[in-house]
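The complex appears here minus one protein chain, its other protein chains still in place.
Labels A and B are assigned to the chains in the order they are written; within every chain, residues are numbered from 1.
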Amino acid sequence: MDILTGLDYAGVAVFAATGALAASRKQLDFIAFLFLAAITGIGGGTIRDTILGQTPVFWVQDHIYLLICAGVGALVFFTAHRFESRYKVLLWLDAVGMAAYSVKGAAIGFSATGSSVIAIVTGILTATFGGVLRDLLSGEQSVLMRREIYLTAALFGALAWVVCHHAGLSPVVGSSIGFVVAMVIRGGALHYGWS
Amino acid sequence: MDILTGLDYAGVAVFAATGALAASRKQLDFIAFLFLAAITGIGGGTIRDTILGQTPVFWVQDHIYLLICAGVGALVFFTAHRFESRYKVLLWLDAVGMAAYSVKGAAIGFSATGSSVIAIVTGILTATFGGVLRDLLSGEQSVLMRREIYLTAALFGALAWVVCHHAGLSPVVGSSIGFVVAMVIRGGALHYGWS
Partner (left out) sequence: MDILTGLDYAGVAVFAATGALAASRKQLDFIAFLFLAAITGIGGGTIRDTILGQTPVFWVQDHIYLLICAGVGALVFFTAHRFESRYKVLLWLDAVGMAAYSVKGAAIGFSATGSSVIAIVTGILTATFGGVLRDLLSGEQSVLMRREIYLTAALFGALAWVVCHHAGLSPVVGSSIGFVVAMVIRGGALHYGWS
């Protein structure tokens, strides 16, 4: 398993965990944990793939994504009550997933269209729509509507990937830089309340 | 018209009725009844088809689904005020539609991919997303977020269809068993408050 695949699976897993934490905050049942984990983990990529016309979407073609979501959902079901502040954990995991997906979404959008503009847009879409679906379904205010910086972090993560790609850097280096850029911006927003 | 087609149309009709009842509870106009009936009746299948890449989606290819939704929407518009508890009627019709769609969604997902895992996922998706869209658009708390069992019923309905299919039972028998399984679980949750 190379580093890009690892980053991909990590993104799915942490987003799935935020979906399961949302289920936990609503005191839902076991299957609802798996459901919200899957919606959040694969929702953004699903919308990206349907917009690009790359169907059946990625998780229909490779079951590993559903398995990761189910495993993480089950794990959170049995452990979530131990966290003192589930919403704080959710926000930080959401930041990691957003950063990972901003570069993955950009890479897939660029590979499908060859357009830097579309790469940035699919980066933002992939990074945000899993969380949007999670918040809509669990009846929370959307994380996008919170006042701290969020979309800007996804935008700069995707942009960094595009710049690195045009600079001829390897996918591993470009993805790592994009991930760090998005994570630093969103992490700063969460920690220092940047807005 | 064979029994599977009948189950299919019945699922559309009862889900459409729940959408129209939601419009009735919000005291919306005639066209809004038809609109919410259609969104609820065909929303889950629309998302399923786009994810599987089976486009144009089913109701673009066969107008009967839109006609059923419009007819049911109109019927509810002229009769809904007679029900004492529209929300209770809505929940029970929603249970019938969910049970019918859990097996239909599983059958279509399996036929498209040959995968039992995907069949179960598309069964759950088809069974739930019409109601999710109805609740989101009409501003109600999602039926998924209520405490009684819901997703579990859809999961077991789809699972029962898959098991029957692998056991070599006929589609009619498998679909009937799946429908009854989902309906009993959800009906028990509604009647006895299972959670």
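To be clear about the criterion, contacts are C-beta pairs under 8 Å (C-beta built on N, C-alpha and C of every residue); 3 or more make two chains touch, one makes a residue touch a chain.
Please read these numbers as outputs of a predicted model, since none were measured by experiment.
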Given A:20, A:124 or A:162, the residue that touches the chain left out of view is A:124
Could you tell me which of A:3, A:67, A:144 or A:172 touches the chain that is not displayed? A:144
Hidden-chain contact residue, picked from the options B:74, B:89, B:117 or B:136: B:136
Applying the definition given at the start, please give the residues of chain B touching the unseen chain. 26-32, 35, 38, 46, 50, 55-57, 60, 63, 66, 136-139
Interface residues of chain A toward the undisplayed chain are 50-53, 55, 112-113, 115, 117-118, 121, 124, 132, 136, 141-142, 144-145, 147, 149-152, 155, 195
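Methods note: only the chains that are shown with their structure count from here on.
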Taking each chain's centre as its mean C-alpha position, how far apart are chain A and chain B in Å? 29
